[in-house]
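All protein chains but one are shown at their positions in the complex.
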C-alpha cells in the first residue's frame, strides 16, 4: 500500500469518526437517566454547601418525570412544587420566574397557572439544554428562597455540560 | 455496702436514666392519636366559649389526616378548608397566614396555592410542636373570622404541651 | 267561659305542648358532633380491646365528614378507605358489604365504585340510625380484617343509642 492509499484510508477513518461523534451528539435530544442523576447530584451538592434543604425534580423533553430527590427535612409541600416547576419550565421552555412576570393580575397570560393541572410561576424552574443549545428537559428546585432555588437549579441544569 | 457495690449501683442508675431520656426523645417524632384528640377538644372548647362554629383538622408529621371534628351548624365548606389549612401548615412548616403574605399578586410565591391539590394561605393553620420544639403535625381551623380561626388553632396546637 | 271550654283549651294546650316535644325530637335528623365523638370513641375502644389498628370516620346526614380519628400505627391507606366507607354507607343507606354483593362482575350495579369520586364496597361502612330508626349519618372503619372492621363499625353506630 502506498502512502496515498494509506492517507486516504486515514482520512476516511477520521471523517467517519467525526461524523459518528456528531451523530451521537445529534440524537441526544432527550435527557438521559445519567444526565438526570448528574443534574440531581450537582444541585443537591450545591444545596448542601449552602445549607438549603430542597426538593429537586428533573423532567425529560416530554415533560415527564425523569428523576427526583427530596432532601431530609425539606418541605413536604415542595415535592409537588419542584415537580411543577420542572414541568412548567419545559411546557413553555422558560425560566419559571420569567413566566411569573406575565401571569400577574393585568398580565398578558393572567392565571395561566390554572392550566396543565397547575403550573408554578416563580423562580426555581429552568430548561436543561445540551451542548448544542437544544432543550432536552428541565429542572425544578423548591425549598429555599426563590433566589436560592433558582441558583441551585442553574447549577443542576449546567452540570450536564461538563 | 462496700465502695464497689455502691459504684455499681450508681452506674447502673446512671445508665438507666440516660437511656430513659433517650428513649423518650425517640418516640416523639409524630403526633399520637391521644395528642390529636387533645388538640381537637381544646380547640373545640375554645370555639364554644367564644360562640364560634368551626371545623378542626389535625394532620400528622407526614401531612396525613389524623383527627377531625365538624361542630354542628358550622360551614360545610370549611371541612375542606380546615383540612387544607392543616396540610398547608405542615407542608411548609408555617402559619398559613404568613404564607398568604407571600402569595398575593406581586408576591414572591404568587399562586403557590395551586400546587399540592390546593393550599389554603390565610390564617387558621399552624404547625404543632412537641416539648422539644420539633414539628410533629399541624392543626387547621375554619369557620370563624380569620382571627378567631388562628386563635383557636393556637390553643389547639399548644394544648398538647400540658 | 264554662268549665267545658276551659277544659278544651287546656287539652289543646297540652296536645300542642306534647307535639312540640315530639317535633323537637323529630328534627334531629342529623348527627351531632357529640354523637359523632361518641361513635368514634366507642369504636376506638372496641378496636383497642381487640388489638386492631383502625381509622374511623363519621359522616353526617349530608354525607359530609363529621369526625375522624386515625389510631397510631394504623394503615395510612385506611384514611381514605374509612372515609369512603362512611360516605358510601350514607350515599346508598346501606351496609357497604351488602353493596359489594351487587357490584361484582355480572352484578346489577357492576363498577358503581367508579361513581362519586370512588366508593368502597366491602364491609366496614354502616349507616347510623337514631332512636326513631332514622338515618342521621354513617360510620366507616378500616384497618382490620373486613369482619373486624364491620364489628367495630357496628359498635360505633350503636353507641349513640345509649
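Going by the order they are written in, the chains are A, B and C; count residues from 1 in each one.
Going forward, a residue touches a chain if its C-beta (ideal position, glycine included) is under 8 Å from a C-beta of that chain, and two chains touch if they have at least 3 such contacts.
Bear in mind that the values here come from a model prediction, so they are computed numbers and not experimental data.
Contacts of the undisplayed chain with visible chains (whole complex): A, B, C. The omitted chain makes contact with chain B at the following residues, 3-4, 7, 11, 14-15, 18-19, 22-23, 25-26, 29-30, 60-64.
Along chain A, the points of touch with the absent chain fall at residues 30, 32-33, 36-37, 44, 60, 62, 64-72, 76, 79. Taking the whole complex into account, chain C touches the unshown chain at residues 75-78, 80-81, 84, 100, 103-105, 111, 113-114, 118-122, 145-146.
Please note the rule applied: only the chains that are shown with their structure count from here on.
Taken as a graph of touching chains, this assembly forms an open line, each chain in contact only with its neighbours along the path.
Put simply, chain A has to spin 90° for its C-alpha atoms to lie on chain B, with the angle rounded to a multiple of 5. Taken over every residue number at the interface, the positions common to chain B and chain C amount to over half, indicating a same-residue contact.
Centre-to-centre separation between chain A and chain C, using Cα means, comes to 52 Å. Our note on geometry: chain B versus chain C, Cα centroid distance of 28 Å, whole angstroms.
Residue positions 62 of chain B each touch two or more of the other chains.
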